[in-house]
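Here is the structure we will look at, set down as C-alpha cells.
A protein chain is absent from this complex, but the other protein chains hold their places.
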Amino acid sequence: MTEARRLSLILAVALAALAAIFAGPYVLDTYSVNVLTRSLLYAAVALTVDLLWGFLGVLTFGQSVFFACGAYAAGLVFTHMDFSPSNALLALGLGVGGALLVAAIVGWLAFWHGASALYASVITLVLPIVATQLLYSGGTFTGSSSGLSGFMSFDLSMEAWFWLSGSFLVAVTTLAYIFVKSDAGRLLVAVRENEQRCKYLGLDTSRLKILVFLACAAIGAIAGYIYAGYAMVVAPELAGFVFGTELVIWTALGGRGTLLGPVFGALIVDYESAQLAGDYPFVWQLIIGTLFVLVIVAFPRGLLPVVFDAPRKLLGLLRPRAATPAASVTLSTLDPADTQGVEPGEGPALAVADVVKRFGSLTVLEGIDFEARAGELVSLVGPNGAGKTTLMRCIADGAERSAGSIMVNGYDIGRKPPEACVALGVGRKFQMANVFETLTVAQCLQIARVRHARPSLWRRAADLKLPEAAMHVLATTGLDRQLSTPAHLLSHGMKQALELSMVLALEPRVLLLDEPTAGLTKTERMQIGAILIELARKQGLCVLLVEHDLDFVREISSRVIVLHQGRIVLDGSVEDVVASELVKQVYAGSGHAGIAHETAPSAPKEMPA
Amino acid sequence: MIAQSLDIVTTAAILYAVATGLLLVFGVMKIINFAHGGLMTLGGYAALVTTQAGLNPWLAIPIAALFGGVAGMAIERFVVRPLYSRPLDAILATWGLSIIIGQLITLAFGRGVQFTQSPLNGTLDLFGESYSAYRLALVGIAAVLGLALTALLQGTRLGLETRAVIMNEDLARGLGINSGLVRFLTFTLGSALAGVAGALITPLSSVDPSMGVPWLVNAFMLVLVSGASLLSLLFACVVLGGAQVLVATHFSPVLGGLTIAVLAAIILRVRPKGFARD
C-alpha cells in the first residue's frame, strides 16, 4: 500500500466517524445525547492516557488534572469576568497555558535522567491530590467543594455540543492515530521497549517524554474547556484521583496501546454508568472493578484486541497468510558527502586519563590511562571482574566515572549523559544483543538514524539511507533481505549483527563493543571479525572491544590492553601479550607454592601445537 | 508548644501504624499494594461490627486483623502472584481490588457515614496539657506494633528468611528458602496490619466505604521514602508527619494535608533512595 493510499484510508474512516457523530442526535434520545456529549470528551482524555501509558510506557493517574485545568479556566473566567467572545478566548488560552505549565513542572519532576517508571507514576498520583486540595482551599474564588456553577456560556443547542465534542474526539483520535503510525510516533514504542538503547542511539528520551506529556496536557485542557462550556458546572472531582484512575481503568479495559480501545472503553463504560447508576450504582461499580482486575491479570492487552483477534484467527484458518510480508522500505547507501558524523578533532580518537571508578568503598577501576588512534582496533581482555565492562560504561556515559577525564575526538565528555556522548562520536554495542524486540529490522535501523534524519510526524519514509559501514554489515550478514522481520524472530547472531548496524548508523568515530562474539557460531564470529577489521582499516574507526575469546582477539586486534583487578597490567601488541608470563598467571591462576608442586608435571613431555 | 509536640508524636504514631503493612509488602515483593486502602476500610468495618455486636471495643483489633489477613491470602493467591513480573500492573490490579472491596462494603452496609465506639474516651493530663487519651494510647499501640514486628523480623526463623528474601531473593532460594511461601505470608501479614490500621483510625474519625483511600497515598509516599526499613519508616513518619502538623497549624489545614505527598516527591527527586541507608 502506498503512503498516499494509507493516509487516504485513515481520512476516509475519520469522515465516516464524523458522519456517525452527525447522525447521532437524530437517532438517539435526548438523554443519551446529553450523556454521550460528556462521554465523548472523557474519551479524548482517555486517549491521552493511552498515548502516555500504552505507547510511551508512562502509567499516569493525573490526566484528570489537565481536564480540570481547562474546565476551571472557563468556569473561573466566566464566573468572575462575565462571558464574552474575547473572554472565551482568554479562558481557552489560560486553560491550555495553565495545563502546559503544570505539565512542564510535572515533566521536570517525573522524567529526569534516571527516574524510574514507578517514580513517574508516583508524581502523577500526587498531582491530582495536590490539585483537588488547592481547589478546596480556594474559598469563593474556586467555589471550594461545591465548585462553580451558574455561569454563562456559549449559547449552543444540545445537538451542537454533541457535534462539537464528537468532532473534537474524531479529530484528536485521527491525529493521534496518524502520529503513532508515523516514523516519529514509533519512537514512543521504542522508548517504552528499551529506553536505554534509545539513549545510546543519541535520543534525548526525557525530552521526548516531556513533549508528549505537554501535548497530552493540551488535549486534556481543551476537552475540559468544552466540558465546562456545555455542562456549565465545574467541581473539584474533575481534578481528582478517582477520575484519574477511572481514565486508566477505561484505557486498560479497552486495550492499552490501541487508541481505539480506550476511546470505546471510555464511551461504553461512562455511558453505561450513567444508564445504570440510577438503578444499580454499586453493583455496576463492582462489575467494572471485577472486570478491571480480570483484564489486568488475564488479558493485559485489553478487550479490543480480544474482540478483534477472534474473527481474525477464524479468517486465518480459512485463508493462510502470506509467508513473508513484502519489504516496505528500500535501503540505499548514504552519499559520503552527506554523512553527518562528528568531524575528527585534534589528537587521538579516544584519550582516557587517570580514570577511577568506585562503588561505595569498592574501587573497580584505578588509574586507567591510555590513548587510541583512529584506525586502531584495541582489545580489552582480562578475567571476570577485571573492570572491562565498567570501563566501557565510563566512556559512553559521562556520569559513570568517579574521577579522571575522557576525551573523544578531542572533546571532553565531562559529565554528559549517554545521548550527548553519542553526539561526540561514541557508539556502544551492548553485551547482550540490545535491539527493539517488537519492531522490524528496518524500523530498528530507522530509529538509529533519527539523530541524523528527522522523522516525519505523519508519514512513513519509504527509503532509508544508511552509512556505508552499516550497509556493509547488513549485506555481509544477509540482514538486508530480512528488513520486515520483527527483531524478536531473529537468531541470536542476527540480533548481534542488527545491533552493530544500528550503532554504525550513528556514524560513530569511537566504537565500543562488549563481547560481540558471545554466543555466536564459528562462521558468524569470522564474519564479525572481518567486518571489524574492515571498519578500522577502511573507515578509520577507533574500535575498542571487550573480548573473552582470545583466539578471536589474536586474529583481529592491532593492540591488546590487559586489565586485572581494575588496573592495566599490560598494554602492547598481541605478541607481547602471548609471550607475557604475567598474563598467563592472570588467566591460569598463579603457580605459587603449596599447591603447585603437588600436581605440576616435572617436565612437559609434549608441547601442544 | 506541648500540645503541638503531642500532636506531632501522635500523628507520627498513627502514620506508622498505617504504613507498616504497606512497607512490609513493598520490601519483600517490590510492589505497591493499592488494596491497602481497601483493606483498611475492611478493618474499619470489622471494628464497626464488633462494637455494634456489643463486644469490647479492644477486640476490634484482632478481629480486623483476621478480616484483613484472610482477604490478603485470597488476594495474594489469585491476583498478586500472577503479576510478580509486572509490578505496574500489580499496582493497577490491587487498585481494582480496592474498588471491589469498597463496593462490596457499600452493598452490605450502605453508603452512609457511621461511627464506632472508642475503646478509650476522655482526656489525659500530660505536662499540664489535657490531651485525647485515645490518641496517646495509639502511640503505645504503634510502639508495640513496631517492636513486635522488629522482634518477628530479627528474632524468628521466618523473620530471618523474610529479611533474606528482601535483600537477595535468588541467594535465599539457592539456600533452600521457599520465597513463594515467604511472599504469601508477608502479604497476609501486611494485609492483617492494614486491617488493624483501619480499626485503629476509626475512633478518630468515622467509617465509610472509602475511608481508606485518603490514607493510602500518604502511607505509600512514606514507604517510598523509607525503602524497606522499619527504622527509616519511623524517621520518615516523625519528620514528614511533624511537617504536616506544623504546616497545618501555622499555615492552613489544606496545605497540611498535602505536606507529606509533596515533600516526599521532592525528597525522592533529590535523593532517589529517600531516607534509606546507602
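When the chains are written out, they are named A and B in that same order, and each has its own residue count from 1.
To be clear about the criterion, a contact is a pair of C-beta atoms (placed from the backbone, for glycine too) under 8 Å apart; a residue touches a chain by one contact, two chains touch by 3 or more.
Quick note on the criterion: contacts and distances are computed from a predicted model.
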Which of "histidine kinase", "3-isopropylmalate dehydratase small subunit", "ABC transporter ATP-binding protein" or "Succinyl-CoA--3-ketoacid-CoA transferase" matches, in UniProt, the chain that is not displayed: "ABC transporter ATP-binding protein"
Chain not shown: contacting residue from A:Met432, A:Ala462 or A:Ala530: A:Met432
Residue among A:Glu193, A:Glu468 or A:Asp549 touching the omitted chain: A:Asp549
Touching the absent chain when the full complex is considered, from B:Thr20, B:Ser98, B:Ser179 or B:Ser232: B:Ser179
Interface residues of chain A (partner: the chain not displayed): 383-385, 432, 491-492, 515, 518-519, 548-550, 554, 565, 577-578, 583-584, 587-596, 598-602, 604-608
Residues of chain B (touch criterion as defined above) contacting the omitted chain: 157, 160-161, 163-164, 167-168, 170-179
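By definition in this document, only the chains that are shown with their structure count from here on.
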Inter-centroid spacing, chain B versus chain A (mean Cα positions, whole Å): 35
Contacting residues of chain A [partner chain B, same complex]: 59, 109, 112, 114-119, 121-123, 125-126, 129-130, 133-134, 136-137, 241, 245, 248-249, 252, 282-283, 285-286, 288-290, 292-293, 296-297, 300, 360
In the complex, chain B residues that touch chain A: 32, 78-79, 82-83, 86-89, 91-93, 95-97, 99-100, 102-104, 106-107, 111, 213, 217, 220-221, 224, 252, 254-255, 257-258, 261-262, 264-265, 268-269, 272, 278
